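Supplied in structure tokens, the structure appears directly below.
Here the complex is missing one protein chain, while the rest keep their positions.
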Amino acid sequence: MSQYLLLRHRELPDLDKLSGYRAQGGFETFKKAVNDMSPAEVLTTVKESGLRGRGGAGFPTGLKWGFIPNNLWPHYVVANADESEPGTFKDREILENNSFQFLEGLMLASFAIQANVAYIYLRGEYWQLAKQLDRQIAELEEAGLLGKDLFGSDYSLNLYTHLGAGAYICGEETALLESIEGKLGQPRLRPPFPAVAGLYGKPTVINNVETLANVPLIIANGAAWYRSFGTEKSPGTKVFSLSGNVVNPGNYELPLGTTFRELIYTHGGGIPHGRKIKAIMAAGASSTIIPASEEALDTPMDYEEPQARFNAPLGSASVIVMDETVNMAWLVSKTVNFFKHESCGKCTPCREGTFWMNRISHRLVSGNGSSADIDLLDHVAHQIQGKCLCALGEFSTMAVISGVEHFRPDFETLVGN
Amino acid sequence: MTMKMVTLRIDEHTVEVPAGTRVVDAAKKVGVDIPVFCYHPKLESVGMCRMCLVEIGRPVVDRASGKVVLEADGSPKIQMAPKLETACTTPVSDGMLVVTTSEKVAAARREVVEFILTSHPLDCPICDKGGECPLQNLTMAYGSGTSRFIFDEKMRSAKHVPLGELIYLDRERCIQCGRCVRFQHEVVDDPVLDFYQRGRALEIITRSEPGFDSVFSGNTTDICPVGALTTADFRFGARPWEMKPAASICAQCPVGCNIVYDVRREAKSSGKPVIKRVMPRQNESVNEVWICDKGRFVHHYNESAERLTQPLMRVDGELTPVSWQQALETAAAKLKEAGKGLVTLAGGRLSNEDLFNLRELTRAQGGTTLLHTHMGGGEWTRQLGLNQGSNLGSLGNGDAIVVIASDLHQEAPLWWLRVKQAAQRGATLIVLNARPTRLDAYAAHALRYQPGEAAQAVAGLMGNHKTPAAFQTAREALAGAANLVVFFGSDGLGLTGTRALAQTCADLLMQSGHYGRPNNGLVGVWQHSNDQGAWEMGYAPAADLVGSLKKAKVALLAAADPVGDEPALAKALAGADFVIVQEMFLTASAEKADLVLPVAAIPEREGSLTSGERRAQRFYPAVPAPDGVRPDYTIAAQLGQRLGLELEGRAAGLVFLRLAQSEPAFAGLSYQALSTAEEQWPIVGRRDLYFGGTTYDNNQGMGTHLQPVLKAGERPAAVAAALDTELMDAGDNLLVLPHTRLFDQGSLVRFSRLLVERVATAELRLNPATAKHFGLAEGVAASLNLNGADASVIVRMDDALPPGAAWLPRRVGVPLWAPAAAQVKVMERD
Partner (left out) sequence: MLQGFMTTLKSILEKPVTIQYPEQKRPVRSRFKGRHVLKRYDNGLEKCIGCALCAAACPADAIFVEASENSDENRYSPGERYASTYEINMMRCIFCGFCEDACPTEAIVLGDNYELSFTSRTDAIYPKDMLLEPVPEDGSPTPQKVPAGAFDRAIPLMQDATD
């Protein structure tokens, strides 16, 4: 049994070529599904596998597909390849090297909800990946794996890529839909949820690239096989993007439930220059900052434990490690600046709140702040919480609140005498 | 269709509202104010500003049994949501509990106001919205007294951004609520405004060239909850509390929008009260809370220095100022002399009272009353027009609207809006025209006919005429309509054509029985505000106006300028023995007159107008009339007095009472009836905390429909006369068809300098194929010889127009009222 489910290209040769992928049994699953399985069977298998969304929220994928109503047509599937969380670079590796597995997953998802058109939404910087995918989609069409009446059935499917214009918010699923529709990337009000009124007002499934890349193996090997990886509630493997103050940053595919300690020390090679680890951000810029205590290092990385212990969702599992030399106030100011830059401006608390927090944290970091500013920063962050239209505004406060809570001395050292 | 009702609790109130109502509206019903910025009841809710956050609880339902879990005391157990929810987007549900008074909600309001103010310049002292500003109101109500945001760290943006020549944007004051953007996209479908950039840099831009190209642009300044959008007309003109509102009716088209003139004294008018701005007055049956830019900006005429303020009499060939007494005595003597030879030509701009007194005066002499218009068919709108209970806003699914030969968007913008909205609510809209119009986009059936064949097209809708298959499907769509309203206009038609068209439309309505009940009937898209009132009183256009004027012993022209309109009429008028003109300005006709009597403008007097929907509405005096002018009805009464005729001239209300006694359509109506106010829903008036500057409450009357002329079950009198057809083939010449533009070179528009860029010019639009046939090219200047006059026009190509004819606007300096054959010549360049 291979070590990799998603990063199989690291072991198998020529996976980035159609012939190479097909040599490993590629697209047989899709063919089998179209020819021998009903959409409901595909859906049930995914549901039973316990696969959860890898984009960040960890929502059960099968359940999401099951929400699609059968009295509203057409249906759409959108693959979210907007990968814009700072510190996340897993989808890129999959798309660069193992894109056919992802495409097959996307095709299976489309078949499961009987969508005839699926879109791949890529962040603007991935334009070369979009070119590559366009080429590969053409290859698939030529090979008769995409197009009209596939394999003699009456099922047709076409894939299209769509490039974003460089907005973090377009990774949010409803803003992503707006962007595909050619509008300004601003999130929509929910409800209605995309499962009912998504792309062009039609039922739409939106899945992350990594989520979809899991699907071919689940259909091929069955739900029980998939559940043999990971934990009870978070089955499967996950690509962890490790970055920050570690010796070996990079993508690591590990079963969910692996501890931070194993990822950072066993795989990541520990902290350089023999320094001490100070803090961990588990979900890129949207993270709660976890002080790197022994307990924290021994926390299994799944969708439950970090949330339960530190109020720190795993998110997209982009683990950023900070050593003792990092001033957390500086880090908080960086994340605040990021969210201020990326706020779409639609709702007041996020638009004005991130702007305000940026002013305060900039003041603090530049040494012009006072200790009242630390309280004000914390207060503004709390003031944003619970009022925003989408998750971005809420995310912008997580590093601030946890940073001030756990690392207040770091802020105080910056306050002028 | 019965609406499902939902019962919920809001604080200590229990309220029952239709399912689908938003919490914020349900709260309004019981007088609970939930503050909002981005929400507006006329727009889709978006939940952007987060001001309306409230605590919402819902009954706990046991999953197994599906029953509501009860508390120990038997009341349903309520589970409060963990997060605050936006009241403007959350629909009500049964058993819901809404809490708006908790500390959590109060804190949220305080905090959201604080967020909004962090980027707001707080320049209330110089802001035009100051005093009627929802942000100011809500800050006073919910904001904190001190600021934690450092003033110097405020975002600085452009404060003077002309979006177009009419509307200015202050980017610093903008709170990104998007009301203006959504209004332009959703309500009027002129998507010329948009958001640009993101985050704190998010800003409003215009995407059209010229900027903010929409005839409804002024409304965005009303609904803007801050002073970000201001009109060029009113900018820094006055503070809201300094102005006195005067209710009035817009007299620019037959819709009869309810408006308010805001008046204050002005130093540069030597301390006289002047109209500073025009605002909508809410009337959900007429204009809701909107008005078009023409109604908003064409109000400068009454301040003009060109106004006549003294009677003029021709002495030795020159018009010489005389006293009113001398003028009236001379006129009376001439009228007496004339007897049956008196021809009164009245314009549709006159009020009901003016028309009534003029008619009485003329009838007493045995003279003729004529309406000066290029559009016939009023005998049918009088009998088959709308009556009590009609409201375009109530048309929707199952109903049908037919619009024929009218470009409503240009001729009556508010009707266009309401017809469009009815279509969007599900009404079947059938649009027939020889050329494409803006209404086509919402029509279930947009049908074309050959130029001039409008009546035949309607006959085709009835199956009485050979027509393409598309007409067949439109006919079927009409067959099942519960209600049917037919609008007919004069696009590409003249007097004869519209008369024939109206009769055919009447046939259509009679055939299917769509008349004599609310929301059914025929509406004329007239050119003037009170044409319908004139028709109701028996005024009608002359079949041969040239002949009538030529034969007249005395021609009395009131609000009519035949000389300026057509050379043939000018020649005819020269044949009249004595010409009396009642006018505000020295028009071409007044210049030729023997006696000119200066009259008061609408904002200077009382009166009433009858809209195209047969709704009589009152207008009130807003500013004092200049010394020396008199209302038309008074002049008529004073002339009558000298002829031994007892006419009421003291007050418009008394004239109206006489009218009500004399004319069955007005029976039982009075000024009291017209000025009855009704509660309007949604509440967006002035007393409201958060729609502050949106619109005025309607306290001065909604107006009322005229009485049906036909008795129950009675069929309209048939007109036996065969219908003449209008010119449809110009032979070797070019067939030029008239159409009406909103901003034309009419006598009143020219005084609003702001509108100069929008005013229609003499542009001849035609299909390239037709142009080629006549040797015309894009942009060339050409000379048209039509109706006995030479006119120069600029040629414009338009692929959308059918070949075989050319279109030219009315009132652009070319005497074109009906289809005409023109000799066309390309002019040599200098």
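Lettered A and B in written order, each chain numbered from 1.
Keep this in mind: a contact is a pair of C-beta atoms (placed from the backbone, for glycine too) under 8 Å apart; a residue touches a chain by one contact, two chains touch by 3 or more.
Since we're looking at a predicted model, the values are computed, not measured.
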Shown chains touched by the chain that is not drawn here: B
Option from B:44, B:71 or B:123 whose C-beta touches the chain left out: B:123
Absent-chain contact - pick from B:11, B:153, B:213 or B:266: B:266
Which of B:242, B:476 or B:790 contacts the chain that the document leaves out: B:242
Interface residues of chain B (partner: the chain not displayed): 121, 123, 125-126, 130, 159-160, 235-239, 241-242, 265-268
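Assume only the chains that are shown with their structure count from here on.
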Whole-Å gap between the CA centroids of chain A and chain B: 53
Complex contacts: residues of chain B adjacent to chain A: 37, 45-51, 53, 83-84, 89, 108, 111-112, 114-116, 118-119, 148-150, 153, 155, 175-176, 194-195, 197-202
Complex interface listing, chain A residues touching chain B: 167, 169, 184-186, 189, 340-349, 351-356, 359, 376, 383, 386-389
